[in-house]
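Of the protein chains in this complex, all but one are displayed in their positions.
Showing subunit A:
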Amino acid sequence: MRMLPKIVPRVLPVGDDALLVEVSSGDAAQALHAELLRRRAEGLLAVREIVPAARTVLLDGVAEPARTARQLAALEVPSTLPATGAAVEIPVRYDGPDLADVAAHWGVAEREVARLHAATEFRVAFCGFAPGFGYLTGLPARYDVPRRTTPRTAVPAGAVALAGPYTGVYPRSSPGGWQLIGTTDAVLWDHARTPAALLSPGTRVRFVAVGAV
C-alpha cells in the first residue's frame, strides 16, 4: 500500500454537465478515481460516466454539476490506494523487436528488462486509445522510455509495449508508437465475454515470463 501526499483536487467545469477533477500525480488520480467510485456506489454521486486518466478524473453526465463541483473541491481523498482483488496474470514472451532499445534506455541487458518487468506489480491507471487498452503503471520513473520516433503502421494484437511511464497491451492490431518488448496470447478484449475487458481501471496486473528470454 503506497502512502500519498495530501490530495487537493481542482475542479474544472466541462460543458454544461461534466466536471474534470485534476490532481497533481498519477497515483493521486488513481486514489481519487477509487474514492469517486466508492461515492457513486454509496449513492453520494449521481453521474453517467467516471473516466480516469493520467492526472484527472472526468465526471460526465453529472446530475447537479454546480453542487457536485462544490462538494468535490472540498473532497477528502484517502491518501492510500485501496486494495483491489487478486492480480490478473498475463503470460508474456519477452521477444519484442524493441527489447534491445529498451535495454539500452534502461542501461541493462535484455534479459534483465524481462526480469524487472515481470517482477513489477502493475495497476491499470486508466483505459483509452482502443476498447480494452489499459495504461499500466508500476515501473519506477527511471525506467520511463520515449515513444518510437517513427510509429509502426501495424502493431500486432497481444503486443506488450512501453511508452513514458506506462506499459500497455494492444487488444487488436493497430498503428502504434510504443516500444514493443513482448507478446501475449491473453485476450484483452472480447465483447462477447463478461466482462468484455480483461483490464479495467484499478485492476492489479502481473506479467509472467513464458519461454526462453
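Please note the rule applied: a contact is a pair of C-beta atoms (placed from the backbone, for glycine too) under 8 Å apart; a residue touches a chain by one contact, two chains touch by 3 or more; residues count from 1.
The rule is short, and it goes like this: contacts and distances are computed from a predicted model.
Student: What does the UniProt entry say the missing chain is called, choosing from "Gas vesicle protein", "Heme exporter protein D", "Sugar ABC transporter ATP-binding protein" or "Allophanate hydrolase"?
Tutor: The record names the chain that does not appear here as "Allophanate hydrolase".
Student: Which of these, A:G15, A:G107 or A:P140, touches the one chain of the complex that we don't see?
Tutor: Of these options, the touching residue for the absent chain is A:G15.
Student: Looking at A:R111, A:R148, A:R172 or A:R206, which residue reaches the missing chain?
Tutor: Once the missing chain is taken into account, the touching residue is A:R172.
Student: Could you tell which one of A:P5, A:G128, A:P156 or A:G211 touches the chain left off the display?
Tutor: A:G128
Student: So that we can see where the missing chain sits, which residues of subunit A does it touch?
Tutor: Given the touch definition above, subunit A has residues 12-16, 18, 20, 48-58, 60-61, 65, 126-133, 135, 172, 191, 196-197, 200-201 touching the missing chain.
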